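Beneath this line is the structure, given in structure tokens, with notes to follow.
Yeah, one chain of the complex is gone here, protein chain that is, but the others are all in their spots.
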Amino acid sequence: MTVTKVAIIIGSDSDWSTMEPCYQELKGFDIPVVVRVISAHRTPEKLREFVLSAQKEGIEVFIAAAGMSAALPGAIAAYTSLPVIGVPIISGALQGIDSLLSMVQMPPGMPVATVAIGVPGAKNAALLAVQILALAQPELGEALKKFKRNMVESVDKKDQVLQERLRRG
Amino acid sequence: MTVTKVAIIIGSDSDWSTMEPCYQELKGFDIPVVVRVISAHRTPEKLREFVLSAQKEGIEVFIAAAGMSAALPGAIAAYTSLPVIGVPIISGALQGIDSLLSMVQMPPGMPVATVAIGVPGAKNAALLAVQILALAQPELGEALKKFKRNMVESVDKKDQVLQERLRRG
Amino acid sequence: MTVTKVAIIIGSDSDWSTMEPCYQELKGFDIPVVVRVISAHRTPEKLREFVLSAQKEGIEVFIAAAGMSAALPGAIAAYTSLPVIGVPIISGALQGIDSLLSMVQMPPGMPVATVAIGVPGAKNAALLAVQILALAQPELGEALKKFKRNMVESVDKKDQVLQERLRRG
Amino acid sequence: MTVTKVAIIIGSDSDWSTMEPCYQELKGFDIPVVVRVISAHRTPEKLREFVLSAQKEGIEVFIAAAGMSAALPGAIAAYTSLPVIGVPIISGALQGIDSLLSMVQMPPGMPVATVAIGVPGAKNAALLAVQILALAQPELGEALKKFKRNMVESVDKKDQVLQERLRRG
Amino acid sequence: MTVTKVAIIIGSDSDWSTMEPCYQELKGFDIPVVVRVISAHRTPEKLREFVLSAQKEGIEVFIAAAGMSAALPGAIAAYTSLPVIGVPIISGALQGIDSLLSMVQMPPGMPVATVAIGVPGAKNAALLAVQILALAQPELGEALKKFKRNMVESVDKKDQVLQERLRRG
Amino acid sequence: MTVTKVAIIIGSDSDWSTMEPCYQELKGFDIPVVVRVISAHRTPEKLREFVLSAQKEGIEVFIAAAGMSAALPGAIAAYTSLPVIGVPIISGALQGIDSLLSMVQMPPGMPVATVAIGVPGAKNAALLAVQILALAQPELGEALKKFKRNMVESVDKKDQVLQERLRRG
Amino acid sequence: MTVTKVAIIIGSDSDWSTMEPCYQELKGFDIPVVVRVISAHRTPEKLREFVLSAQKEGIEVFIAAAGMSAALPGAIAAYTSLPVIGVPIISGALQGIDSLLSMVQMPPGMPVATVAIGVPGAKNAALLAVQILALAQPELGEALKKFKRNMVESVDKKDQVLQERLRRG
Partner (left out) sequence: MTVTKVAIIIGSDSDWSTMEPCYQELKGFDIPVVVRVISAHRTPEKLREFVLSAQKEGIEVFIAAAGMSAALPGAIAAYTSLPVIGVPIISGALQGIDSLLSMVQMPPGMPVATVAIGVPGAKNAALLAVQILALAQPELGEALKKFKRNMVESVDKKDQVLQERLRRG
């Protein structure tokens, strides 16, 4: 019986459109998910309390998404030793490169597992969380293998469709 | 009893000077580590065989370091559903920004948990691996908490030393 | 009689809109073209098999297009000594600069002939392939000279049209 | 009578070589300065306590210096409404551009007054703090005017020296 | 009784759409604001006169917004010792990164307190000005604390709304 | 009997230290090589004459190396339909990223096969030229396969050496 | 009597929309202008002939606009000692930063007077040409002074309009 959970924290509710695919991906693997809007800069006390009590709540992996200076995943990492995955959000003038650098360039002692900017990263954050949880939950490992097979089939199908189209001219 | 292992794969033996701190950090947590020089581009067959048999060998987390186009962690991710951590190496004219982007900008379905460029990233890759393994190994969780306390003490000490120095003028 | 072929490999069928001009350009030179959707990360086994058997199938040049971390041309180069041309695709937050760096910054021993990001690169990939094939097929050399003459005439015509327009005020 | 203070917070004692000119500049204006090594990521509790009690301690302006993901000034801003000045430090592979973006790209509601990367920024952080304090301390305003006159004289002198040198050939 | 003022200077009236939120934010704190269109490059004499007489007019803080080479805040700083806040505007091909670097990379002796590119920076410039003025105006300090509480409530509300939405599915 | 040649053109003799490994690599494959110092900007007439007469001289592939604005490979491409390989040189303040973009971002109709910045690119330019020539010279294909096998052995050896070193502690 | 001319050369007729404001600006100063579509890469012979005969035709200043690798102004500079002004065009994935670097990073001995990317640069290229011609044509100097006065008036007017608008609320 799975009781461990993944927490998706977004710094602003405007990040939800990017992160909903992350949530859906986790749901597709039947992972219990907690979603919260908590800002590292605007609600630091709430973030601290949430993170400090997270392990007791059964949270095993954090996924934190933020735009611009994107301190959120690092601020979470400061209060926990659980794995923290960071998703840079496209926002503002610099299109997420600021968020990417803020997340990935963490000082020694404080890792943030950073993934791609935007929706591709949101989906990969979910998969990375599943891969991590799968180490202790063999049924998730099976689900991941099925997920990979589905990707193969999906690419194969697109390959056939395109070749068919070109053959017909 | 711990039998799971972390595999550190480097694309070139010149990456070792950056990755040795990763190895030492893992050793400090008594994690069994496999270190291999396998190139995604120069020895693709070997990489494939190694990754496909990794799970059987007890490997639970991959740490892959590479410079320049840095395809290594993605090439590993292509053959496994185990978590893959990528460390961009400073090399060539672009000082690792090329490696960072190659690693972090993975397409949906294929996450690489990317950390900082160079030695800070190498150390954080080790800690991230420990955090991941700690989910199923409570004693690692304790070790991580001790590690955090040591960091706090180390910063506190430096704080006192600097203040003392300034007081003396 | 020409039996050699160019293979266009795209990592995702969404890359086709960028690469269709490449296909059309090759068709304009009467070059036989194989088009495939094969992903370096999602279908690595298929890629390996396709590349390892390519030479037998008469393929002489690979053109590989991919976005984001864009490992595809390098993954092809890992399995063949045939020339590999890489086309970075505009996709995701970084608009192809990530793909460009991933393709061009290959380590020593493993060249990818990289061209411009997006459609200009797609067209140039085709021409580069024709230039390469032309070394052994004199009739292609003639076709390329005619292509150059057409470009000259096209620029000349635009020059006249603009001057005419300005003269009329 | 001046009792207000400027607090210089550095995330790591290795940042001191960059920030000592900031300290000296403030000392040159007879501003009381508190210097602390407190890390946003490694000692978050200490940072929180220090900032929350800062106003009571007479601190009026924060100067925070950090390298890489450089969350420090934003983390301070999260707990105070006092002005926070951020100095990006040159460190790691990206030479401070990561720190600059992390500091300056703060979300609405949470300003960090960011200055130049490295020593020029360290000096300017001090001057900016003096300019801010001078609004309520007229004698600092006078000192700043003298500082400006000294700059003018210093540039004039260098101008004369260079012209003299060229005249002599 | 508050008689001090904030001056918002924009280099071009096209910058007003970005800076109006700055103006509104200051108005929300009941700060008297002077708004002027004065260009560092096109009307340098007017800028000089305005800045040299600013202190007499009761101006205590400058907020200067400009796009492209964005010399405006630095040109103001050249003529005053009052704090100057710089807001980089998104304009032209480089989307404000040129303006950001021009503003933040000021030489030693001449600070510009730089904030984020575009509207987030415009809002933060206002808040930074309020924070600076609050050092001598305790009622502004209270207003800032209320502003922070409102931000907390706003984030909390969004948190509840999103959780409610997800609960309903 | 091989009579075809590769021409290495460098824009400045200071580029030779980067390009000598390219020359050596080609020599290792027994490819006749012509090396010339001809600048696109300083000696345009000479470049034009050399390129226009190249095909008659038996040249089949151009390798052009240049730093900064790096117009050389494009200028060659303007006068020929032979394949042109571009090697960006590290020089000046921007460390070759200027040269890389100048070379790779060629307009449609005028491909330059661009490789990595600096020495890695120099070596890969040679290999790419060999791959191109190998299409018509089967013995070069054999030599390339041997080259690949040597790379595999070299990586394997480094793998064993490192493992041995770690085993010994 | 003015008989000297400015030549505007564009590499592609798609650059005209950016460069028409340059043409209009020159026309506003009654400068005779020659406009030509000549590509450095596609019509190198024509470019060479045009530039070599330019001085005889009375051309005194070249303005060259191009996108992507943007070799045009440098290719002109290679054949003349007349001043060459370069305008980087926004085109392709990199939005003109590639063109800017290609134009401005010319090797020693071969200057290109580079201006801003896109329309602002197009206008400034015209003004720079007028400034250059004005050295020998005093009436152009007068026209430039009038142009500056108009700019001052235009900024002043916008200043008044905005202030009026704010006064009315």
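Each chain carries a letter (A, B, C, D, E, F and G) given by its place in the written order, and its residues are counted from 1.
What we mean here is this: a residue touches a chain if its C-beta (ideal position, glycine included) is under 8 Å from a C-beta of that chain, and two chains touch if they have at least 3 such contacts.
Note that the structure is a prediction, hence the values are computed from the model and not measured.
**Q** By the document's own contact criterion, which visible chains does the hidden chain reach in the full complex?
**A** D, E, F, G
**Q** Could you tell me which of G:V34, G:L82 or G:L166 touches the chain that is not displayed?
**A** G:L82
**Q** Over the whole complex, note the residues of chain D touching the chain we left out.
**A** 88, 90, 95-97, 116-118, 120, 148, 151-152, 154-156, 158-159, 161-163, 166
**Q** Give me the chain E residues in contact with the hidden chain, please.
**A** Here the touching residues of chain E are 11-12, 39-42, 44, 48, 67-71, 74-75, 77-79, 92, 94, 97-98, 101-107, 109-110.
**Q** Could I get the residues of chain G that touch the absent chain, sorted low to high?
**A** 4, 60-61, 81-83, 85, 100, 104-117, 119-120, 123-125, 127-128, 131-136, 141, 144-145, 147-148, 151
The definition used in the following text is that only the chains that are shown with their structure count from here on.
**Q** Which integer distance in Å separates the CA centroid of chain E from that of chain G?
**A** Taking the mean C-alpha position of each chain, the two centres sit 34 Å apart.
**Q** Calculate how many whole Å lie between the centre of chain A and the centre of chain G, each centre taken as the average of the chain's C-alpha atoms.
**A** Distance between chain centres: 48 Å.
**Q** Among the residues of chain B, which are close enough to touch at least two other chains?
**A** In chain B, 12, 39, 42, 68-69, 92, 94, 97, 104-107, 109-110, 116-117, 120, 148, 151 touch at least two other chains.
**Q** Judged by the touch rule stated earlier, which pairs of chains are there in contact?
**A** Touch list across chains, by label: A-B, A-C, A-D, A-E, B-C, B-D, B-F, C-F, C-G, D-E, E-G, F-G.
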